[in-house]
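Only a single protein chain was left out; the remaining protein chains are all shown in position.
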Amino acid sequence: MKVVTFGEIMLRLAPPGFERFLQTPQFVATFGGAEANVAVALASFGLPASFVTVLPANAIADAAVAELRRFGVDTSRIVRASGRLGVYYLEAGANQRPSRIVYDRDHSAMALAKPGDISWQPVLAEAKWFHITGITPALSSSAADLALESVRSAHAAGLTVSCDLNYRKNLWKWGKTAREVLPEFVKLTDVLIANEEDIQVALGLEAEVDIQSGQLDRAQYEKLAGRVRSAYPNLRAIAITLRESLSASHNGWSACLHDGQHFLTSHRYDITHIVDRVGAGDCFAAGLIYGMLNGLTGQETLEFAVAASCLKHSIPGDFSRVSVTEVNALLKEGGSGRVQR
Amino acid sequence: MKVVTFGEIMLRLAPPGFERFLQTPQFVATFGGAEANVAVALASFGLPASFVTVLPANAIADAAVAELRRFGVDTSRIVRASGRLGVYYLEAGANQRPSRIVYDRDHSAMALAKPGDISWQPVLAEAKWFHITGITPALSSSAADLALESVRSAHAAGLTVSCDLNYRKNLWKWGKTAREVLPEFVKLTDVLIANEEDIQVALGLEAEVDIQSGQLDRAQYEKLAGRVRSAYPNLRAIAITLRESLSASHNGWSACLHDGQHFLTSHRYDITHIVDRVGAGDCFAAGLIYGMLNGLTGQETLEFAVAASCLKHSIPGDFSRVSVTEVNALLKEGGSGRVQR
Amino acid sequence: MKVVTFGEIMLRLAPPGFERFLQTPQFVATFGGAEANVAVALASFGLPASFVTVLPANAIADAAVAELRRFGVDTSRIVRASGRLGVYYLEAGANQRPSRIVYDRDHSAMALAKPGDISWQPVLAEAKWFHITGITPALSSSAADLALESVRSAHAAGLTVSCDLNYRKNLWKWGKTAREVLPEFVKLTDVLIANEEDIQVALGLEAEVDIQSGQLDRAQYEKLAGRVRSAYPNLRAIAITLRESLSASHNGWSACLHDGQHFLTSHRYDITHIVDRVGAGDCFAAGLIYGMLNGLTGQETLEFAVAASCLKHSIPGDFSRVSVTEVNALLKEGGSGRVQR
Amino acid sequence: MKVVTFGEIMLRLAPPGFERFLQTPQFVATFGGAEANVAVALASFGLPASFVTVLPANAIADAAVAELRRFGVDTSRIVRASGRLGVYYLEAGANQRPSRIVYDRDHSAMALAKPGDISWQPVLAEAKWFHITGITPALSSSAADLALESVRSAHAAGLTVSCDLNYRKNLWKWGKTAREVLPEFVKLTDVLIANEEDIQVALGLEAEVDIQSGQLDRAQYEKLAGRVRSAYPNLRAIAITLRESLSASHNGWSACLHDGQHFLTSHRYDITHIVDRVGAGDCFAAGLIYGMLNGLTGQETLEFAVAASCLKHSIPGDFSRVSVTEVNALLKEGGSGRVQR
Amino acid sequence: MKVVTFGEIMLRLAPPGFERFLQTPQFVATFGGAEANVAVALASFGLPASFVTVLPANAIADAAVAELRRFGVDTSRIVRASGRLGVYYLEAGANQRPSRIVYDRDHSAMALAKPGDISWQPVLAEAKWFHITGITPALSSSAADLALESVRSAHAAGLTVSCDLNYRKNLWKWGKTAREVLPEFVKLTDVLIANEEDIQVALGLEAEVDIQSGQLDRAQYEKLAGRVRSAYPNLRAIAITLRESLSASHNGWSACLHDGQHFLTSHRYDITHIVDRVGAGDCFAAGLIYGMLNGLTGQETLEFAVAASCLKHSIPGDFSRVSVTEVNALLKEGGSGRVQR
Partner (left out) sequence: MKVVTFGEIMLRLAPPGFERFLQTPQFVATFGGAEANVAVALASFGLPASFVTVLPANAIADAAVAELRRFGVDTSRIVRASGRLGVYYLEAGANQRPSRIVYDRDHSAMALAKPGDISWQPVLAEAKWFHITGITPALSSSAADLALESVRSAHAAGLTVSCDLNYRKNLWKWGKTAREVLPEFVKLTDVLIANEEDIQVALGLEAEVDIQSGQLDRAQYEKLAGRVRSAYPNLRAIAITLRESLSASHNGWSACLHDGQHFLTSHRYDITHIVDRVGAGDCFAAGLIYGMLNGLTGQETLEFAVAASCLKHSIPGDFSRVSVTEVNALLKEGGSGRVQR
């Protein structure tokens, strides 16, 4: 049941607590990136996961690889080449002050990578699932080509392909827009993950949902899923996450899934004391993959993915560090938070 | 008005903030244990408190003693013997993710202790109150015997005996169950402190309250207190704490007390941003002892104990560090949290 | 559009997180003081701001000056003289436990300063606005005289004078009361900033508002503003901040403004996860000055000031570190806290 | 064998590691002061020690008392009165850069204290030894008077009186010089502790030793001790510490003692990696008192005191935290530093 | 060239910097243990290394496994069973104050393990080298038996067996002495590593070297190696490390090797600013294994091992984190410490 994820991993630099950048001369230094986050979450669920990327040959990149290895992620297929290790700076928000990200990922080894740099055949051998996101095609023209090559290879090799659209408006500076590039990926995708903004911007499908209001009309989501299914009949499943942003500290979190047969909606979690929401969507994707690979029903899969990613909000860093036992405990006993002793 | 408490003190190792275990190679290292927590809370209230335990003779145990001394707790009766210093690892939860405790207290000096290891006569001299919990009898057969010896000695010496049942399902591995052991303690107890789960599991008295729901039916608690009083007519007072677990970050907190004459219920505090709930029950016990020793009325005693332990939720570590002045300010002015300057 | 603020800056010593004083042998060491906070907030808004004070000539005071300079505040007019650098100890509260301040500012260089110690002519040259608070007159008799001298000089030089009453009950120990001293300042003031308690205690004007309840009757505030305007017809504008203290962690925050023509009320912000509320009122004052100096309407000015100071609650330390762009984003997009990436 | 020490305890604020003041917004916050340091060192040696001082009634002073209690020092005779808690800022030097101290102890409760503020009779009851230093008389005229009162009381009560001259050139600002004041103390002293600079400046006795060169001529020290003995025939013993300052990181450390019969010199320790030298002299004084009270020979006493204070250089903070076992291990096995496991 | 190491891994708790235990309520929390250290060092040299041990099934032990995985050590053969995770407390010394270790490893899962608990056949499959130390037999009678079983299995399977005697006087409490137990291990060993104390105490062979003086007579070491070779003719190589303890901060470090043909001595490194010496001996063992497995000459092997372990002294924690490139740079360019940029 090996899963391969492919994308960029970056050094993440965040001030301590709720400080603004450089208020104290210190950064909490971890690693993250959508596809690496999915690999770590899958490994934490006990699945064999392999992460593929292109990194420079220096001591900081070595530390990124070591950190992935710590979670049991297979890193043996990572390629070393010229270019930088991408960096992103994250300032955690609170209340009405939003979290802020400053990207410093231009000219990364991943952005410089191009078709042919990775031998897909050995990477995909013995794997059943391939996961990518819409971030890699946003990095550069060559990275977009390489990403497309990866998806074609996985598709050709008979793997299930999942894609999380993950639209990032501050990327996509290399010439083409998400709308021009991503549809081709979706045509090769089996399982699509997105939020309402992704679908509108990247696929150009209209949603009658107001992404700013913090109020969600679940009925509209069924319509939206339907539109995606019509436009991309190749999709076996479509998952849409629903984040109600009440403040930087307090979100509602739920999701819906069209599993090919039914439109399903999940339990809604009220997350009142967000510790770190970065990577929660990636944990959702991992939960979805976990459920599908383990033969859970559509509803079970959806609830597992939402519960796992709900828990991610309570953990600092991009990585999820949540076990299947913990997800199941939340599903079974609810989130009353009684001390486990 | 000297109070003696007896039990185990442990090194408490917790990751910084809301990190999972060893996410950063660092532990916040403090000390705690139910009975030591009561002694510290009493000393913070200005009462002479003496803590008795058995510890190994090493530098880490020395630091535990020093830390107690810092609060003014009398440590002159602590016995040094073979065995380990118990350790407990605590991971703080948030939202739907519960706090998690990993005990490493097997083979501690306290667990190895047995009747005869402590000279109760000098320990209890000049004291008016003796406090114990249901944790010590859970540690080992010999610790249970020693605990019973302690209660018998205190009872015989005319001290008021309080006992907090504190059922811990991950302890009680030495052969007997709480249900088999604790009733004998309660028969020697004057003031019983418990929650609904303790009473059901340790005393086998049924409560029609749902401990998982986070919803509390206060009327049922009067019934429950009545059942305990019937079964143990020796009890002069029974206090039951009511924790409504909405999440790891948000609890409701209140208590009820049968003071021998009336069934009294307290103000309910909505604790929306829990800093550290470990030790809150112990602070409640200390508040109860404080009120009773100082001749407060039953209602005053109950409100003092609930307010003190409400404040404990805002303080990191097991120890309460709350003064009588601060408790009274909460009782008088409410918890509006205006800056004191 | 240069603004001059005048008052005391202190070393602020706070335990990490929610710890009580010296629970860990560590203090977070920053600087603050009402008037310095205003200067920093103005500089963060991009206005030229100059802070004037009296400091001793030692390395810790040098660090205070350097920290102000970091924000672009002009420190070239700060006077060095004998006396101490004031210190204040701050313990952050949570839930029902209030934050606590211990002042150690007696005998500071600022408290020892007296009329004649500062050459007001060069200090005020090229400035359009002068800001002071009711804290400086509370420090000592000579500081009160010097403060009055400053206001008279600014008034005479044609600057707009703003005064934030900032009543502190633990200061005012030098012989006169706020009620005896502050009205003279208000008579020289163009823009008055206060809360209901300030007005009652310092100006002796009654308010039918209950400052302890956490419940606010906005209608009563119009009356109160009217009373102040009647008593001090020189005032061009009166701003009153409305803090609803639900707990140390959760406040409502809004304000009202009589801009000389209309009584205006602001949006109310629900601040559910306070990071640091110290300095929020000073950020409000800075927002008011910013709006008035930039020709915003009364309502725009009020909303800018409230939004800026709402954001301050999310930032550790006395200083606001909020840009105009961020304030406008909150005004335009609301406080949904979506990650900015 | 109870020892009473009397003097000022201060909050000590030091940047982390070798940073300059406020390079990071953080202070390591501990407590210290010559006489408190002696009390803590004595308690660490297992002797009953009582520390007497005057402190304000606030939470920071409470923490100072609690910290002393942690070491087992008796704090029951500490007086609370008006005035501040003194503060001192310490920047640790390295190599050619010296450590730097900024005092902020003016107007402290101790400086404001005066004769009559302390009831010496109960303070001195059951004590055998009284220790004071030349720092307290340097604080203020009234503190000097109070200090003299203390020494007279101890002398009259038959206690052995020790005095460490501890000349501090940045204190002594109240009108009289050390030279005018301290001789009267020495006349009431049994055991005098000093370095060559103290003796020259405070007692006006010339020493042909060059205190700047870092080179020591031990023969000259015998002469110097002889001159002190001639001038103050009341002295039973005179100890002189010899610090060779090679750099802020590397010192030589030894001492000599005239025990009334012989002039004795100690082993010289080469301290190559100083961790914290503040408080080492106080640890020496405590070692001397320990040896004399326990009936060690003059040479044994001297070696114990030098070894103990040598070890202090390896411990952060003012306090010594060295046990008799550790001192004896150094004396017996030398300082080879093999891991103790 | 796979190497298998077998032994106990513990949680290591150390105060920050040079603080004494619990001076600050914080521990730096890492993992270590002689055999795990060897595995990590080998993995850092790029060799495939597998670590085998017995651990409890809890979250702290999981973190130990994850940390090993981070370095690329194979952890797939670790057995989970009942018992504790061992803990050791380490206080770093400086100058004349030695480092201090408090063991808390009684009743660990490793100490409870017994013959039959580990299936040696799959563990040793495809491996060429097996490494053990004299620590495991010191833990308990059953651990000693299991350790002997491991060595017999490795020997029988044709692996090269190395054993580091590592005598620890505070262990060996289960009934037999090192002298009674370890010779049997040495008889099955191909490559023996020891210091002069190990050889004297564990093998009973006299050495005319003074282990306390810090002075080394290299000639005597050749004699000593000869005696060991005579007593254990099965040994293919004997390596003896020479630590000259000048202080806790400053050591001389060198070694000698009889490689079966010649007695060789290494370069001596003067280590003047020790950062952390724990684990240096294990890094030496790893260097020896690396050299022998890679076909270096005896002298090259010895110099590689000494240089690698010299570098370990500059790295915090038990683990070495030194690459072959770095060791070779030291061998080739010397330790002038010029910045690599």
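Read from first to last, the chains carry the letters A, B, C, D and E; within each, the first residue is number 1.
As a convention for this text, a contact is a pair of C-beta atoms (placed from the backbone, for glycine too) under 8 Å apart; a residue touches a chain by one contact, two chains touch by 3 or more.
Quantities reported herein were computed from a predicted structural model and do not represent experimental measurements.
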item	value
Chains on display which the left-out chain touches in the complete complex	A, B, C, D, E
Candidate in contact with the missing chain, chosen from E:G226, E:G252 or E:P316	E:P316
Contact with the hidden chain (one of D:Q220, D:S245, D:N294 or D:S323)	D:S245
Options E:F45, E:Y269, E:Y290 or E:F304, residue touching the unrepresented chain	E:Y269
Contact set of subunit B toward the excluded chain (per top definition)	23-26
Residues from subunit E at the interface with the omitted partner, ascending	17, 269, 271-275, 307, 310-311, 313-317, 321, 326, 330, 333-341
Residues of subunit D (touch criterion as defined above) contacting the omitted chain	17-20, 23, 93-101, 103, 168, 170, 212, 214, 245-251, 273, 277-278
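Simple rule for what comes next: only the chains that are shown with their structure count from here on.
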item	value
Interface residue identity across copies subunit C, subunit D - same or different by half	same
Inter-centroid spacing, subunit B versus subunit A (mean Cα positions, whole Å)	44
Junction residues of subunit E, two or more chains touched	20, 23, 25-26, 66-67, 100
